[in-house]
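Here's a structure for you.
As you look at this complex, bear in mind that one protein chain is not there, while each of the others sits in place.
Up next, chain A:
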Amino acid sequence: MASAAPTKLYADDVSLVVVLIDTNPFFWTTSEKNSSSLSFADFISHVLPFLNAIMLLNQLNQVVLIATGVNSCEYIYDSSLPHQQSADGKMPAFYSEILTKLEQFVSKDQRLAKNDSSLTMSSLLSGSLSLALCYIQKIFRAGPLHPQPRILCLQGSPDGPEQYVGIMNAIFSAQRSMIPIDSCVLGTQNSAFLQQASHITGGIYQKPAYPDGLFQYLSAVFATDLQSRSFLRLPKPPGVDFRASCFCHKKTIDMGYICSVCLSIFCKHHKKCSTCGSNFNQSQQDASSTLDHKRKTPEA
């Protein structure tokens, strides 16, 4: 185990990979029924060897696994912590440890669901992103020498729009700390959140065309350290849809009015901001100056 010995010198190819795996039961159950997509068991069979591969690439590499549930998020595995060696012959010790932790996590997630009546169907990506960022901040603050961190989101379920603000905040904080967010989307649709996340933070966005070749995608695209990435020809993202939706009719618009106080977006002119209550109609000149007509176009 690459325990944090104070004398070790980190080269720029030492990575800390924080992997977020989606454990949304709704997504995985439907995906199990669908013959063309992966089941959760297959998914884990692809991800665990990938984690192993990262640790093999460099002795100092570090892997942290975080589960993204529908009601909670949790650290599942951290390769820098000491672990008991109890290999049972069937699989490496840390595989079985991860599986045991996952099982506990899922049952805990289920219990939380029972307590909470307002059930959401989307995974708490904002929560797991925050956990990942906190972990990386802890590493940053531990000392001047640290591995190069990056986050890899393995997301299946569709975006949870109610997390928009949380996710955007996480994205911007990652951008500020220069942590790339890579994303590998296993669901049927592209994830607008992760597209933006990877675009803003300079990570890679990938939606595998053949989910059963997931391990290959992971090892070919996401395994290399940040330093080596500059030498590789990695897949370029398709256009990212940056359009926002208006607050009044929830329509996706490419031109609209923005409240100069709280930056709420409206598709037509209002006398008063419905979000912060600012009055736009103090005088004719004020009205034209407080409301900016801005254009945002999709880049695709």
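Assume contacts are C-beta pairs under 8 Å (C-beta built on N, C-alpha and C of every residue); 3 or more make two chains touch, one makes a residue touch a chain; residues count from 1.
FYI, contacts and distances are computed from a predicted model.
Chosen from "Chaperone dnaK", "BSD domain-containing protein", "Zinc finger protein" or "U3 small nucleolar RNA-associated protein 22", the protein name that UniProt gives for the omitted chain reads "BSD domain-containing protein". Remark: the omitted chain is touched by one listed residue; of A:Asp13, A:Glu32 or A:Asp78 this is A:Glu32.
Residue A:Ser96 is the one among A:Asn58, A:Ser80 or A:Ser96 that touches the chain not shown.
Within the complete assembly, residues 23, 25-33, 39-42, 44-46, 48-49, 90-91, 95-96, 99-100, 102-103, 106-107, 109-110, 113, 119, 121, 158-162, 164-165, 187-189, 206-210, 212-213, 215-217, 220-221, 233, 235-240, 245, 247, 250-252, 261-262, 264, 274-277, 299-300 of chain A touch the chain that is not shown.
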